[in-house]
Structure formats: C-alpha cells, structure tokens
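Here the complex is missing a single protein chain, while all its other protein chains stay put.
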Amino acid sequence: MNLTQNDFVRRLLTNRLSGFGFVLLLAIILAVVFGPLIWTVDPTAQNLAERIAPPSAAHPLGTDSLGRDVLSRILYGGRTTLLITFTAVLLSGIIGAAIGLIAGYFGGAIDAVLMRINDVLLALPFLLLALMISVALGPGVVNTAIALTIPAIPRDARLVRAAVLSVKQGDYVFAARASGVRPRRIITHHVLRNISSGVLMVMSVGVAYSLLAVAGLGFLGLGVQPPAAEWGAMLTDGRMYIISNPVVVLVPGLAIMLTALAANLVGDAFRDAFDVSV
Amino acid sequence: MHHQSHARGRFWKRTTTLLTTVAAVAALVLTGCTAAPPAESATTGGSLRIATPDGVPAAFNLGSAYPLSTLTFYEVAWPLFLPSQTDFDIENGLADSYERSDDGLVHTIGIREGMTFHDGSPIDAASIVEVLDSYFFADSPLRDEGAYSIVSGAFGSPPTIASVEASDDLTVEVTLTEPRADIRDPLFQMPIMNPRIMAQEGWDTDVELLGQAGSGPFRITNFSPGAFVEFERYEDFIEPVSLDRLRIEQIVDPAARALAVQSGTVDVALELTPEDHVRLAGTEGFQEHASQAGNNVFMRLLPPHLPQLDDPRVREAIGLAMNIDAYREAFLNPATAQASTQPVVVAGVAGHDQSIPAHEYDPEKAQELLEEAGVTDLTLRTLTMETSGPLLELRAMHEAVAADLEAVGITVELDVVDQPTYFAERYNYDYEILWYGNGYNPDFIFRLFYLGYPTPWSEPYPLADPRVAQLVQEATTSIDRDQQIADWQELQRLNHDELFVGVPIADVGSSAISTAQVHGFELGWSDRGKLAWLFQDTTVG
Partner (left out) sequence: MSFAQPSARRVRGGRTAFAPGSLARVILGRVAILPVVLLGIVAVVFLLNRAVPGDPAQVYAGGDRADPEVVARLREQWGLDRPLLEQFFRYLGQLLQGDLGWSFSQHAPVVDVLAAKIPATVELTLAALLIGIPIGLALGIRSARSPGSWVDHICRILAIGGISVPIFWLGLMLAYLFGVVLGWFPISGRMPAFSEFQPITGLLVLDALLRLDFPMLGSALWHLFLPAVTLAVYPAAVVARFARSSYLDVFSENYIRTARAFGIRPRVIVGVLATKNAVLPLINLLGLLIPSLIVGAVLVEIVFSWPGIGRFLLDALLARDYIVVQSVTLLVGVLYVLLNLTADILHAVLDPRTRKT
C-alpha cells in the first residue's frame, strides 16, 4: 500500500463509474438534507379524496394511500432512513474497529476469545439477526439503528483485525525497530493508514447492506412507526397498489435501489483505488 | 495474443454449454406445458380454484384454527350445525328443527335424517352429542381459541350448560343452568366432525383421516398446512352438488392474489384491494361478487385511565371529529361497504335500531365541546394490526383517524403490532381507542362492548352507568325474544344519545373477483347457511 495521496485521488476520480457513484450519492444526500427546505409540502398532510393519485403539478410523484405527497415523504423519509443507516454503519465501524484493534494488537487469548465470538455472530445471517433484535427492542428510530449496528460489528472487527495483523507481520515493525522507533507508535500510525482503505470500502458497502436491511425491516413492519416517513415502510404501503398504480411502490423502491447502487459504486471505487492490481 | 484467443475460446465453450443446457431445460419445460392438468371427470361441474388471504390452517383442529376469513373451510367439509336465516328459520344444516322449552332451560334440536359422515357412518344424535360435549366440557388449554371461544363468550366460562343428551336417534337436548331465549346463534359456528376420527391421534393433519372426518358436501383429498386444501365431491351427500373438485389456496399478499386470478392460476380471488377489485370488475373476462355487509367495524372508547374521557362531551367530540364517510370511501371496497349508523350490529340483525340517524361529522362542534369541557391537552393511545381479513388498510385507516383527531387538537399515539401481540394487548386497557369488528352475534358483543373483559360477567364497565348494566343483564337472561331485542335497541340509543362509547365506521361485507368461466358462485352471508355458499350450484367452464 505505497500509494501517494495524489495517486489515490487520481485513481479515484479517473474511473468513470466510480465518479458517477460519488456524484449520485452526493446528489441523494443533498436532496435529502436540503430538499425539504425547498419542497415544503407537509409529509403528514392527509387528503383522503386524493389518494393513490398519479403524478401531477401539485404532487410531482403522486400521492400515497392516505393522500400524502410522495415527493415530500421520499425526502423526509430519506432523512430517517439514511440517518438510521449512516448511524448504524458509523457506530458499527467504530465499535468494530475498536474490537479489531484490541484483538489484533494484543493477540493471544484475548484475540482467540474475541474472534470466536465474532465468528459466532458472523454465522448468523445479518437480516435475521437484525430482525430478532428489532423484535426484541420494538419499533422506533433508535431501536432500529441499534438492530442494524450489532450485526454489522463482526464484519468490521474482522477487517480491522486483519489489517492490524498484516501490519504486525509486515516490515514496518522490523524497520521501526531498526531505526530505533518504538513499535507501538509505528503500528498505530500504519494500522490507521491501512485500515482506512478497507474500512472506507466496507463502510460504503455496509451502507448499501444496511439500507436494504432498513427497507426490509420497514417492509416487515418492524422499523419506524407511522406516521413517520421511511422508505421501507413506504414500500410496504405501496405494495398493494403495484398493479393499479405502480408509482407508489416504484418511487421508494427506486430510491432504495439508487442509494444502494451509489453506495456500492463508491465502495468499489475505494477498493479499486487501493487495490494495485486493478 | 494467444491467451486472449483461448480465453475467448473458453468463453464460447462456456456459452455453448450454457445455451445447450437452456435448450434442454426449455424442451423439458415445453413437455410439461403441453401436459395439461388432469382430465375432468364425467360430470360437468368442473374444478374451482379459489385464492384466499388467510384461513388455510396448520391443522384442522377446531379448537385452534380460528375462522378468520370469510370463507371458512370447515363449512365446505363440515357444514353449519344450526345455520339460520335472519328471521331464525333453519335452512340447510345438519339440524332441521329447533325448539325451546318455556322456561328457556331446555333446547331441543332435531337432526336431519339420512346424512352420513365421510367414512359412511351415520350422523346421529349420539355422534353430535359426543362432539358438542367436547366443545362444552373438554378441558383444553386452547379453550379460548377458534370454535371454543364462542362457547365461553356465549355461555360463559364455565359454561352455563348443565348437560347435552341424545333423547333419541335424531334428537339432541341441551339443558342450561340459566335461561336463554335462543342458543342458535352461538351454536351455528360449530362444525360437527366425525367423533370416531377425532378420537384418533394426529387426525388433524393426516389427509387420510381428514378425508373421513367430514360431514359436508366436499371431502378433503389433499392438504398442505398454510398453503392449500383440496376437496372432491362427496357422492353420498343428501343434496346434489355440481362441482367436482375444489381447491382453496392461501395467497397472503393482495397483489399476488390479484395476479393469480388475472393470470388464470385461480378462478376466484377473495378480498382484493378495493383498487384491484374495481379495476378487475370493470375488465372484460372478469366478474365481481359482493356479499351483503355482515361485519360491523367500529371504534370503541375505553376511558379507564383518563379522567378527561369520563366527560361524555369529550367522547362525543371524538366521534364528531371522525369523518367516517371518508374512511369508508378511501379504505373499503365500494362493492361491499355500507354506511353504518351504529356500532356492534349491522342493519338487519337483531338489536339494530333503525331510528338512529346517520353519524355526524362536525369537527367545529367537536372543538367547541372540547373547549366547553375544558380539555386542551388530550392524548389517546390506539393499537392496531396492519390488516385484518377484508380490512386490508386497517393501519392506514387508523392513521386517518389520528389525523382527524389531531385536527381538533387531540393527539393520538398509534402502535402497530403483529396479530398475536394485538390480541394479547388490546384488552389490557392501556389503549383508549380500539377498533372492533363484529358479525352477527349481538348477544356476545353487547356484553363485550359494555362490560369489562376478560371476565364479562362480573365487574361492570368503568363507565358504570346502572342503566347499562341492568339492560344487559335483562337482555341476556330474558326468554322473551322481543324484550331482548328491545333492550338491545335501547342500548344502542343510549350510546348514540348519551354515552358515546362506540363510534361506527362501516358495515363491511366480503368481496371476490372471478373469471368469466365461473358460474353460480356466491358469497352468501346474506342468506346465512344457504348451501349456495357451499358451491352447490357453482360450475366452472
């Protein structure tokens, strides 16, 4: 991993596909953060007379089963969904990194125990685990975030640990000792540089994964409680009208898919940029 | 370069293999396509395939398979014991006569002659008594589910039944400890199964045994728990039945159900979303069916914790704030949903008071009443499931109710839970406003409605209006049918004029869409028990 800063950025940006991914993700985040400030329709305003309406001037994306504006609900819902997703990914990244660092650095018994627990958690399917935790905790934004954080921890822990181990076994320690610098400082410095690459990639993919999981939970009625907007719940709402008015289910489905797509592209970009052999 | 050309070679080899495999599979598939479903038998009735949202049980155990959907499969293989028209004449059941002693304690039921169970043994009084015994007296942990729940609801727990006896081959006598005007209503939902089969272990999932357990026009031939049930005509049934075979398939997802009937996978689909129903009803090649409204959907107000709800003006305001016509038009099937003036019973059922006017929607008046009562900061909690039977938009409806109440300044907290949680939580009085659906039994629901639960016979409702308690007690034990009906109607008027504990939403029926090949299919709650409901005159093709 001897890339210079410039190399990395250059590789990142010259790849057309990854550029597209970055742009898309940025666009989505901007839309979700600033959109509601521009499009100020109330996402909870019901109008039963105008439910399941096709797109119109007043409602560019139509209305849902309670006559609420879909565009507004997508924007506000995006805030909820992405907030949960990013929080879960960030938290799991931090906790996972901490565990991985401890396990990798100290090695021995601590490593063995932590990694066995890790393996156990990894053996259980992500969504299933998230489902069970969600059922145990109940619905709500905070609970859903927790339910998505916990299953993601082992993945990040394992990654960080591998990075720590590769550094330990690498030449850095030898070189450090040879030049009289304390190994611990070297390890920390190089480990952080090393894991940043992998972590960025995993976190991007983790965003996609968590996003689909949030949608899945919302779809099963376990995520956020109504009337709060949330992409997965919107998908459930619209699912019954898939034939009579597919827009209602198409829009949240597309939102989820595009965001997951963008996150995956970004993850790919990070991986490609750090992977010399590509 | 060499490796590229060979890589290409490998690619083409792989592609060719793939294509060959696909071709082989396609050939096999086409063989399967041309293999038609089994040839129809000699008679012309045909085979009917129905898609339903729920109701294919895990086991055909009466105590546990709760008949949630409008089509209860019991009644195809196990017809109603004591069905009755709304004017209480019996038609088309296992029984053919009903009498009550003057003191209301002994009820005599005559069994129709010549009927047999599907293993050939006769349906006589002795068998019926065996089955009824198991309903009334069996000690089962599943006491309060399915058919058993009817018993405790109607007859109390322990039931006020002293004995059930066969006074002769075709006569059953039910003796009560407390007088009742009429016990046909609770009894009608009890299927009569072959007691010899019920005595055998594992009968409720064994297709062979199930095929012998029935008493109705169709015999079970195949059963996949939670997936489908298949029947064939029982040749020795006492009345002619036209259909040869019947298949009931559970497709939970409403969109998939609509697709099933559209693609011809099934001939009939029950309970589609209102949008799909309307769309298909207007499409060439499909026809719609709708039953009369038989299910009264209403909201009940429970003020146990909130002193603010003790003031009847506040309760009245809640009712006035709800735009029930909008809910009905938005969420219910226009083919079957009708405006309702009162909770608990639908029009035409005993206890319904026709003098009660239509429900008022007046949010301004609601706000005035709230101000008058000095209530500014009211929060109500409500609980619901996502869907229930034909109410596919139950949750959405609750959201709409919440929005209407917010518009007059009342905050609503909505909890959406799964079914078992819902049934476990709804009676614990943590929720102030709850939806209910009730069918034909005014007897049971009035007690539920006005008195506490789960001990419906003892403690009075927290509202504790003495007139209510007195009317309910009188109606329950009266043996004068007219008196009973008058008492129930009085209760309705009390609710509408003074008490405001129940807000009607709509009377709902069941709906179906069928392909044009289906003839004579009816959803017959209008004539309860008529065997047309059991596809007697249905033909396909």
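For reference, chains read A and B in written order, and residue numbers begin at 1 within each chain.
By definition in this document, contacts are C-beta pairs under 8 Å (C-beta built on N, C-alpha and C of every residue); 3 or more make two chains touch, one makes a residue touch a chain.
Computed from a prediction, not measured in an experiment: that's the story for all the values here.
Here one chain is not drawn; of A:Leu75, A:Leu212 or A:Ala229, the residue touching it is A:Leu212. Of the listed residues A:Ala53, A:Met203 or A:Ile243, the one in contact with the hidden chain in the full complex is A:Ile243.
The chain that is not drawn here is touched, among residues B:Ile111, B:Leu132 or B:Leu259, by B:Leu259.
Residue in contact with the omitted chain (choice from B:Gly114, B:Gly226 or B:Gly285): B:Gly226.
Residue-level contact of chain A with the missing chain is found at 16-17, 116-117, 119-129, 131-133, 135-136, 138, 166, 169, 208, 212, 215-216, 219-220, 235, 239, 242-243, 249-250, 253, 256-258, 260-261, 264-265, 268, 275, 277-278.
In the full complex, the hidden chain is touched by chain B at residues 1-8, 10-11, 14-15, 18, 25, 28-35, 37-38, 47, 49, 51, 58-59, 61, 64, 141-145, 149, 204-205, 222, 224-228, 230, 245, 247, 249-253, 255-256, 259-260, 262-266, 418-421, 423-428, 453-454.
By our rule, only the chains that are shown with their structure count from here on.
On the chain A side of its complex with chain B, the touching residues are 44, 46, 48-49, 51-52, 65-67, 139, 221, 225-227, 236-237, 239-245. Residues of chain B that touch chain A in their complex: 253-255, 258-259, 273, 275-276, 279, 323, 326-327, 329-330, 386, 392-393, 395-396, 399-400, 402-403, 414-416, 418.
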